[in-house]
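Every protein chain of the complex appears in place save one, which is left out.
So that you can tell them apart, the chains are marked A, B and C in the order they are listed, and the count of residues begins at 1 in each.
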């Protein structure tokens, strides 16, 4: 399993009139988190796109347990369990840093397409790096 | 089944550099659509909240088939199949108006809480109106 | 003067924990309003862009008087006073529909560029339509 923790903070822009983060904003945290997970393995999405590959989300899912509040520091655990085949799944857990409370869990599933939106095989370089990182961390 | 169609339009604010609506923005269309579905039955969320009831989302899910583009007119079919018990599920389908193409499907599940976030029974008035509307449309 | 009124509604996505619309969201209403102003003159931005013209915002400004609330209906008066030259200015006033209260005023200034971002003259068709509409409404 590849695991990366992305740290972010809740600002006014994210919080609704119930005083908690609006439900679709967690998907923005997920996006930043997976971008940084890839970056942690020296993969930047811009380079992938410049090579003609796109990773559109085909499924998104989130379960909300406790709402995050303004000025909370959030830790977004971001995990890839299997190398990509036709699709790639990324899992997320968001914790409130101050008390280690689990706030939300979720996942996104990504396809691989060319610029025209046609499904293609995942880029070999990406598969190679992900496989290496999944194996190097052991048998989970 | 209660069914309502909410119409909206895609603006620049919603579209990413792939030229399609960013994946979390569909959840904003879902929110507007369910607010208008309730409004179509003379229920406004502000009044529900003024009575001390809140309907936080506890699960959100979306499957993306085709991306919506800038200036597309979208039709958001919004459906409630069962009266709420401890939770309420709302289903959505988004079509591109110009060619009736199905773009995304999804659902949200809502809890009922008081202002402090404690789970409560759904407000009787809401349950009554939803039950009446589900029954009045027949056996589906 | 060209004047168009765009109608929109405030949803949860727009409202912050003070219970009023978050300050940058009014700029999204401005964008929708100017898109519909152009549409009211049979100009769609997609066609302008397909001809190779872009209208990036070079200045945005907003003065906030009273906050808009959840489920408010908003009327966005959108005005063009002069035909575009090197730039085009659009003015906005947002009223709460229920009580005709003026909530915010603002403006955006747009440049004309080609796809590479280089400044170009405004598209002749657009200038023609705007001039015609400004004149046809008389001496203001």
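Throughout what follows, a residue touches a chain if its C-beta (ideal position, glycine included) is under 8 Å from a C-beta of that chain, and two chains touch if they have at least 3 such contacts.
Quick caveat, the model's predicted, so the values are computed rather than measured.
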Exercise for the section: Check the options A:46, A:100 or A:116 and report the residue that touches the missing chain. Expected result: A:46
Fill in the blank from the handout: Full-complex touch with the removed chain, picking from B:17, B:50 or B:116, is B:17
Handout entry: Residues from chain B at the interface with the omitted partner, ascending
Key = 12-13, 15-19, 22, 24, 70
Fill in the blank from the handout: The missing chain sits against chain C at residues 18, 20, 23-25, 27-28, 31, 54, 56-64, 67, 108, 117
Exercise for the section: Could you list which residues of chain A touch the chain missing from the display? Expected result: 9, 11-13, 28, 31-32, 35, 44-46, 69-71
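Just so we're on the same page, only the chains that are shown with their structure count from here on.
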Practice task
Could you find the chain whose CA centre sits the greatest distance from that of chain A?
Solution key: C
Handout entry: Distance between chain centroids, defined by C-alpha means - chain A, chain B (Å)
Key = 25
Practice task
Could you tell me the distance, in whole angstrom, between the mean C-alpha positions of chain B and chain C?
Solution key: 28
Handout entry: Centre distance in Å when chain A and chain C are each reduced to the mean of their C-alpha atoms
Key = 35
Fill in the blank from the handout: The positions of chain A in contact with two or more other chains are 18, 24
